[in-house]
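Take this structure first; my questions come after.
Only one protein chain is missing from this complex, and each of the others stays in its spot.
Letters A and B mark the chains as written, and numbering starts fresh at 1 in each.
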């Protein structure tokens, strides 16, 4: 078709946008005009809301590239191709699983409960679709969504990229020693079941919003964009993986910690800049609406607080490492930015700017302090995802009770604990079950040679390696 | 001027936006108010449509960086600077040529024909501008474009970045052995003539939309965002270039294929992520309008299908290479994402999600199967642009007849063939003419040394190279 055909000019546009106005123009009536104004206003709000989800969605999708670069920069040369492969594949798998079952588990028929329903799906003719029939029929969207105020496709896209983020968090921690396929069995379960169930508790209208919960703990649980639901979910899964998988060979020898430097600091830096950029979508579009002055103003405030928390995270880590170690640690400065971002994510709307700065700085310092702690426990987290996403995520969630008056500490704590227990337990079971059966760790020799050669056959930098 | 001067507050804003309302406020009349509502609605639609073109445009512009990184990652170290130079220069040249003659050839006075007109141009005073006078006067935009429903500048920008994409496709295939200046003569002709003529056939309202075509083949040709018009156009041009230029020294020796590994897999991965992100603009903004609920919903559906086709492309390539070769090939996983994206581009709006997944997966597998086929034919495609953009592009175009009921297979096939014949023929003539005159290939010695040293003098990684 002609590329311009759809662009309507003047009178034709108004006729399509608000059909009643054509009439109104000739012999307008007050009632007709009022209906036109309503239709036009609803139309604009729908477009604004959908646009917010799409812009937010592509920014969060871009975070997948950020994780890929960060992790490729933090592993050794011999495992870089593998880290690239894992990150693009997990983003793909997350989309598939969230479409197949995740979205429904998270949002369909939760109503104060612990899990959504995947049986509620019907095809366009109104017939119920079987679980396996979903693979062919998939999620059926309403063809038009004026009633909800946004396109359901845009909502699905925006929710899906959050699911993918959760999986990205895990892949860095377990890098350099996990087998490819077991990792992807875990990703399938994480993105298809674990994250959607966690998400349903809160964003799907589950028990963390229920009257019972409010009665018991003084308020509902509050997690604006997912410090707990996304970041600590990924963090717990990563922690269990790191423990059950064990440390990389040579990291902890005779009670000594041997630092294993990442291969490419520019990639890691680029990754953090990408994540920082993407976080404007992550937090900003979690306002979920942009049609009104209030919503637009809130999104803007979220942008500012998100940026300031990250900035404070960087500065805190720079100053801390200078004072503590006598040299500034770039890797901690980078992770400081991320920790600041994770910490503000649970409540980026309510804090004042100084509060956001403080939240970011404390999140960053907690991450800086966790790094040596993990080493003491011989938990080998290749990229620092546990300090950043788990520790700062928990802190950020708890601190909401100080910045949002109606939220109680207990409500936040119980939500954090519920996620901790469920994700740790389920993750541990999955990792263990795989360890005992198919095995999750590559052979010692393969680990020494590097996964790029043994599992992929495509070295990342074939012309550069000296060793 | 004061930076805030243009922001209008309350009453002033309304007076500018919808002049009649000031009057209406004092003593409103029904007719006046109706006119105000119409003006306000048209205003919003214009802004939404323009914004769509600008956001889509900057996302597709960003794809130029994606191609640069992909190609820099897939060539050897000694040709990396050259690949960077070529990509930033071709994006620049495409802008220049599309402004000078391309846009007019594509959109001015096509009307069912085979080519637009570059003589129709007039200056602001209404006088016709000569062909060379265009270099000084350029394309003259209407100062205000309310009649078309979008800013013509935004439309030009969005169309231009598609033209640049076509050229990006070629540069990867012919890398590592083509001379700089002959390549740019080809780019001049591709972006100023070949692509605009192809584009005019369909998007400019040319013969692929004409009544005659519909009568002959059952429907018009349908190519939503350019699987054929952009991707296979670039693909045919690249194929002719690869054949006429010949393979790189050492690639095919004594009937054996020697794989030449790319120098930097993280760059290639980054490139694919950039392209994936940019594709949301490429396909999404090809809806060409965002002012209504229906358009916003369509854009969102295009986002989802585009993402799912890419995801399926990755997964298909990962599974296929694991089964076929026993190891997962990262380069094919990356190209699988791109092939999925190219395949869905001809029709990202109509398929259901499962259909989009299937289209992406098949596109990816076709690309995977084409790679060894090209090697058998001794056609040396450095980055795999022919499997990705040509093969998946043809497949994606043909499959539209299955997902869009009113489109016939014959209409799609004939469009594909018309593009194939025209682009192959013209490209082959240009490549050959240059080969016979100025030469298109660097000397054997220069190829061995690498183009960075011989043509640029700036090595990409001066401190790293071992050899």
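We adopt the following convention: a contact is a pair of C-beta atoms (placed from the backbone, for glycine too) under 8 Å apart; a residue touches a chain by one contact, two chains touch by 3 or more.
Just so you know, these numbers come straight off a predicted model, no measurement behind them.
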Where A:157, A:236 or A:276 are the choices, the one touching the absent chain is A:276
Based on the whole complex, identify which of A:243, A:265 or A:413 touches the chain you can't see.
-> A:265
Give the residue, chosen from B:173, B:264 or B:331, that touches the chain omitted from the document.
-> B:264
In chain A, positions touching the absent partner | 30-31, 33-35, 37-38, 40-42, 44-45, 48-49, 51, 55, 59, 76-77, 146-150, 202-205, 209, 220, 222, 261-266, 269-270, 272-274, 276-277, 280, 284, 287-297, 299-301, 303-304, 307-308, 310-315, 318, 325, 327-331, 333-334, 337, 352-354, 357, 461, 464-467
Residues of chain B touching the missing chain are 1-4, 6-10, 13-14, 16-18, 21, 24-25, 28-30, 33, 36-37, 40, 43-44, 46-47, 50-51, 53-55, 57-58, 61-62, 64-65, 68-69, 72-73, 80-81, 84-85, 87-89, 91-93, 95-96, 99, 135-139, 141, 143-146, 151-154, 156-157, 160, 180, 264, 267, 270, 455-464, 466
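Note that only the chains that are shown with their structure count from here on.
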Distance from the CA centroid of chain A to that of chain B, rounded to the nearest Å?
-> 30
